[in-house]
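For reference, the structure discussed in these notes is given below.
Note that one protein chain is taken out, while the other chains of the complex remain in position.
In order of appearance the chains are A and B, and numbering begins at 1 in each one.
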């Protein structure tokens, strides 16, 4: 009886040890030194916590993370990265960072209301905060030193301008999430930049087959459409498929990158992609916090620091594809 | 808390140990102690008052759900719609208060009515059709997920509904559901109080009321229970309503704390509740488990989710850790049940 029980507890112990070992290996790689090292005043090791609303495994956010981690290596900053799409969990991660007295905090604010209390607590505790990617309009109000991201209206305007330069008079803007304010801003900006006629088409990003059918119907029916501007790489790929065989010769452009989009740009099937350069949204805040700490520098002069729009065209697509393999684009 | 004494007493006195071993929460208690010691050694912040308040917070909202889900599982049923229902109730509070201008308290009350309707619908369909609750509530899960997204967009044109701050009744509702309690200079979220009260309440109901006895009986053998006059259908209905009420509480807490609600909130949490309950000693087959155990399961989740941050690890490891805990718990449960069910030679 006792032997039997011993075996069970033995198995339990082995599992626990395995779990612990799996984790502690990571500690050695990722972070040398104990958790809450008090920072030396100048030039010493800093700890910066990056807390985003990106779920683990999201390709976009893994590039942001790579940027932050690389900046940490380059600048002697210990960077921790946590992400959760659940706002209250994100707030708890911020609270955890504040409790650890980190030297700087980088936060993406998809839902600024939910993070308000935690971000303000960090500011109150004297921790410099930089917001990234989303929530730029609340950044200053919450007490962050600056915001690093892309202004969607400006990015849209640039995309529209590019299409106008290519001779497009009539374009459609494909919105894939109803009510996402950022997407609406992109289309509005594109309309300003284009100067011509821009119609909005509504599709669902979770049903790509349907989206493709909708776009094909649109392109077949109206040959005056000179360009399709999509706001998501998956929809861009659907637009490419929709165009072939529709008799339309509309140019396709998109926001944000994926492997398929880069390949399509190389092949000339997509004209260009508007890139908000996620790597910069990870790298720059860490660098800014280092400068703020060492030299009391602030960047942006009270205005957001824009990481986009950058453009990927046929000219640089091959290079971007190469860089994408390294996880930086 | 006599758990640490187990290995020494095992040989000396068989009977008390046997009794201790068949307690469903034993595995979770050991697990919680191990996890606490583990992270407390790694990080001094983890064991500081601020740190404790930090990890009790995620444990609290999960714990409220895990306790209710544990009762339901002991009663032999599942509720896969419980997670997304926390989103539904939060959205209901936010939309009713901001788009329809209702007093926040009235919105909270109507949201409770909605939750009870969903819970009773689950219970009615399950008890009426005798279909597995797994399937029925999976259907409800999809229905609610669709409604959350569809109705929210229809009414607000957005997936994120904000603007609760400043609505009439917001301040008092926030105080009750989402404020913090200061203890020795540390801010503890009031949801922790809700959690502790509900755990005690659920334990009392389970172990010290007729209804609690019926829950064990219906989950252990519904036919047997029915034959001795236990109102099995009513018991199941009440349990589904309890889960829905817990979802309402968590939804309300979350909405008031975030002062906003997201259309995708709560999706995927339903399995976490079940995992916490199973770590806490609930059998997937029903009839066995404990509310305290489920709370300890939630505590393990909370400590792990925040402890990993304090330890400076990637959050990617969170799931690995929980997976190991779950497997351990299942092994322990299996062992306990065999032990409990082993027939005596007469």
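In this text, a residue touches a chain if its C-beta (ideal position, glycine included) is under 8 Å from a C-beta of that chain, and two chains touch if they have at least 3 such contacts.
The criterion applied here is as follows: contacts and distances are computed from a predicted model.
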Missing subunit (named according to UniProt) among the choices "Outer membrane lipoprotein-sorting protein", "Dihydroorotase", "NADH-quinone oxidoreductase subunit E" or "Sugar ABC transporter ATP-binding protein": "Sugar ABC transporter ATP-binding protein"
Left-out chain, listing which of the shown chains it touches: B
Listed residues B:175, B:224 or B:271, member touching the removed chain: B:224
Selected residue (touches chain absent from view) among B:37, B:142, B:175 or B:204: B:204
Contact partner of the left-out chain, one of B:266, B:287 or B:312: B:287
Residue, one of B:38, B:194 or B:216, that touches the chain absent here: B:216
Touching residues (missing chain, whole complex) on subunit B: 15, 19, 22, 204, 207-210, 212-214, 216-217, 220-221, 223-225, 227-230, 283, 287-288, 337, 340-346
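One rule holds for everything that comes next: only the chains that are shown with their structure count from here on.
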Centre-to-centre distance between subunit B and subunit A (centres being mean Cα positions), rounded to whole Å: 32
Of all residues in subunit A, those that touch subunit B in their complex: 2, 5, 8, 11-12, 15-16, 18-20, 22-23, 26-27, 30-31, 34-36, 49, 56, 78, 80-89, 91-93, 95-97, 99-100, 110-111, 113-114, 116, 177-181
List of subunit B residues in touch with subunit A within their complex: 10-11, 34, 38, 42-45, 48, 50-51, 54, 57-58, 61, 153, 156-160, 162-165, 254, 257-260, 262, 264-265, 305-306, 308-317, 319-321, 324-325, 327-328, 331-332, 335
